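As you look at this complex, bear in mind that one protein chain is not there, while each of the others sits in place.
Should a chain be cited, it is by its letter among A, B and C, assigned in written order, with residues numbered from 1 in that chain.
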Amino acid sequence: MKKFRTRVKETLDPGFGTRYQQDAKRLINKDGTFNVIRKGVGFSSRNVYQDLIKMSWTRFFFATMLLIFSLNTIFSLIYMGIGMEDIEGEIRGQGFFHNFSQAFYFSFQTFTTVGYGRLSPVGDLSSFVAAIEAMVGLMCFALVTGLLYGRFSRPNISLEYSKNVLVSPYKDGWALMFRIANRRQSLLMNMKASVSLTFKEATNGEMMRRYFVLNLERKNILFFPLSWTIVHPIDSESPFYEIDLNTINDYDLEIMIQMEGFDETFGNVVHSRYSYLPSEIEIGAKFQPAFKTDKKGNVILDMDDLHIFDKVPYQQSEMGNQKLNADRNIENQKEK
Amino acid sequence: MKKFRTRVKETLDPGFGTRYQQDAKRLINKDGTFNVIRKGVGFSSRNVYQDLIKMSWTRFFFATMLLIFSLNTIFSLIYMGIGMEDIEGEIRGQGFFHNFSQAFYFSFQTFTTVGYGRLSPVGDLSSFVAAIEAMVGLMCFALVTGLLYGRFSRPNISLEYSKNVLVSPYKDGWALMFRIANRRQSLLMNMKASVSLTFKEATNGEMMRRYFVLNLERKNILFFPLSWTIVHPIDSESPFYEIDLNTINDYDLEIMIQMEGFDETFGNVVHSRYSYLPSEIEIGAKFQPAFKTDKKGNVILDMDDLHIFDKVPYQQSEMGNQKLNADRNIENQKEK
Amino acid sequence: MKKFRTRVKETLDPGFGTRYQQDAKRLINKDGTFNVIRKGVGFSSRNVYQDLIKMSWTRFFFATMLLIFSLNTIFSLIYMGIGMEDIEGEIRGQGFFHNFSQAFYFSFQTFTTVGYGRLSPVGDLSSFVAAIEAMVGLMCFALVTGLLYGRFSRPNISLEYSKNVLVSPYKDGWALMFRIANRRQSLLMNMKASVSLTFKEATNGEMMRRYFVLNLERKNILFFPLSWTIVHPIDSESPFYEIDLNTINDYDLEIMIQMEGFDETFGNVVHSRYSYLPSEIEIGAKFQPAFKTDKKGNVILDMDDLHIFDKVPYQQSEMGNQKLNADRNIENQKEK
Partner (left out) sequence: MKKFRTRVKETLDPGFGTRYQQDAKRLINKDGTFNVIRKGVGFSSRNVYQDLIKMSWTRFFFATMLLIFSLNTIFSLIYMGIGMEDIEGEIRGQGFFHNFSQAFYFSFQTFTTVGYGRLSPVGDLSSFVAAIEAMVGLMCFALVTGLLYGRFSRPNISLEYSKNVLVSPYKDGWALMFRIANRRQSLLMNMKASVSLTFKEATNGEMMRRYFVLNLERKNILFFPLSWTIVHPIDSESPFYEIDLNTINDYDLEIMIQMEGFDETFGNVVHSRYSYLPSEIEIGAKFQPAFKTDKKGNVILDMDDLHIFDKVPYQQSEMGNQKLNADRNIENQKEK
């Protein structure tokens, strides 16, 4: 296996360290999280809150239901312990389930503060417990109010990344290309991309992680209403320059992406991470246009079109993947 | 048609791309949005939330009413399905509408947790459904609480832009001028303006969008209590320099404006976009003062005065629209 | 009256403009607001919200009470219009006030969703109105919830400024000095001060505002747990250099202060503005220490001590207020 060329400047690790064990998973998951498990943290109300904020709506729904029904069950059992004769208006009957259902309805009518009054507490103890329950109920809904708002107002970003990184024709050589689009209605501004490459390599017998920043044709755009194709030219400054890309599956590499933008709706800076593995690199391919204009002059951007590409024949040049440093310099000057 | 001069440095597209189809609408709408329709996004609770946050108060009011009345209608029908004899205290009667109205009042008294108790559930099933409804009702109002707060606290900006861009006398030449003012009571600080010009032009038979940044006399102000006149001098660095402005309606151009500021009330950076088309450019005109001082020493800023201008005779000089590069340099030095 | 020397570099106006009328008030009020009245803005829900967020607690309390009592009065009158016989359980009686009070209690029990049920609606119309009122009530309290949170969580800053600007001995000359302290428990960080001078002067017969930035001995501090004395040395770069400070009341000047910091509790950048008029400048005075250490080693910072100073004899040197440019340069080098 050919080693990655080292003429290109290596980068400091972005915080992962260089001494990963060989069986460690990918660094960045598809959802932007890291494969790290924290221990010894103890209980933290904040972590519970953040879990509740980040979990799916289905899980959140069931967690809320579970909490409310558990609390009501506990209070129902307390009322039964106090004695059903302390609750006025219930339909007298026998058996645990009859009494429990009566206590449960009373409990729910108290917890939600609906308090019809057909069932109402008469004894001192049940009156006191009912007062506590009504308060607990209100606290619960106060919490739910905060959680609902927290879930919606959390500044985050939802980008659609193209399924593949393409090795596409670029000027008289090749370039790595992938595309992103905003899945949200919110306006994103001042988008910045930073792409880096990491791979494991045996150095002096020890497995080490190495990191390279990949140069981009363009690092940022002001507005982001459409799709954005991020381009890394495989020129002499690229770590891919002397690699035979047909053998790319042999390398234990990962292309790590970090996007930053300003979400205008929330007035907040948002970040997105993503990573591609070798199996997701498509050698010799070209993206089809991602958007079209309809008859009314609106531009239509379809998320499904983001992934579509055509195959093109790939052939590595003799001198490496690209010879266009000169061209690139001109491009750079234009950009400045 | 005279082409725009190309001696002036062209700018990279701000994210719109250069290959727009000929029938595409303007890039930036008057309300700062873009003419892009997203497809393939699927349902997203976040997008629904953002729509609810951004819609008008009238639409928000009707959407809320619709939700609440629909839920109550559904619960009313469920109670009728269970049987009206399960609700104690209702006025016995016949006919769908009589029963529905009784069920509906009971439903509303449960949903809002007002629970007078004249109507109250007695059967197991109706008691259980009522418990669920009270919970749903509280959740609804939790959501409305969050939405109301979200609508009010969303950091945004409301600027009044003068209806026209004027070509006004400036030093011994001409300049493009437009004015803005803050429609809100909130204090805006550190305002920054960036103005660019885009137009479509046939290049080698293909329609291409081209972009130019317009130099400004002054790019930012620290405080923004009054109006601000943004001035682009038509000097030799301006793309308008060699254009006969009387023929400006012949060009398919758009003047795009991006304002940024810090809203002190929300402690947040806010943005505003706007654009002018050729029909909104007034050749040979001068703004009247936008504010006056009353007898108590208060400065009065009337939004309606922002648009008022006087006509002045316009004549292009021989050498282009302005010859004052020398003067401008002096001005620049003063600014530094 | 001696004119301000113009050897010192003038500054661009910070957004107030230069052509103020002679009878205009001070630019920045003691509470940091500007003397500008906006007209032609029309009704804006956002402005109403911001007023409610910014008003005093007393006014907010009365505004809330007024809203709730008005709504209840309106609903009471509607119930009376429908007819009191539609409300079950009320104490039958005669006279407008008897009926109104019964309707009002029913209305309040509905509005707050307490719904005891002694009073409850029986007719269709009153049941429907009661359903609407319960909903309106919940909306009201949703709004109040948001307003209360908005009032508390609005990122702002409360600085205590010393009552006077002192002309104090500084090295072998004089300096303008004032002090600030944080009135809040919240931690302020990365404080930045910018101080400028504005005055009106007849230039070619026309009254013009002129602006000067005042150099500071130190422009920022990292932490702000104690008081901070902001020092403007009156050296040859100061607009006060050649002024006889004893005649300072003759000038129509204003010292404008803008402070910026990061409030750690809210995680937000906050700003404060303040201004001093000539009558608040104390010529020849020195601040007493603003904090002391108690026996337990705690540092005690008393807001009242911030204003205390001792008089010192002031005498202007021949060559201007200060001759210490050389010293200052050394100081500057140390700071870099």
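The rule is simple: a residue touches a chain if its C-beta (ideal position, glycine included) is under 8 Å from a C-beta of that chain, and two chains touch if they have at least 3 such contacts.
As the structure is a prediction and not an experimental result, all values here were calculated from the model.
Although one chain is not displayed, chain B still touches it through residues 113, 115-117, 145. Residues 57, 68, 91, 101, 104-105, 108-109, 112-118, 141, 144-145, 148-149, 152-153, 158, 181-187, 189, 191, 218, 221-226, 228, 262, 264-268, 291-305, 334-335 are the ones on chain C that touch the missing chain. Residues of chain A in contact with the chain left out of this view: 12, 14-17, 20-21, 23-25, 33-41, 44-47, 49-51, 53-54, 88, 109-110, 113-117, 119-122, 124, 127-128, 130-131, 134-135, 137-139, 142-143, 145-146, 149-150, 154-156, 258, 266, 268-271.
In this text, only the chains that are shown with their structure count from here on.
In this entry, chain A maps onto chain B through a rotation of 90 degrees when their C-alpha atoms are superposed, rounded to the nearest 5.
Centre to centre, using the average C-alpha position, chain A and chain C are separated by 40 Å. Inter-chain spacing, taken between the CA centroids of chain B and chain C, is 28 Å.
Along chain A, residues 113, 115-117, 145 each make contact with two or more other chains.
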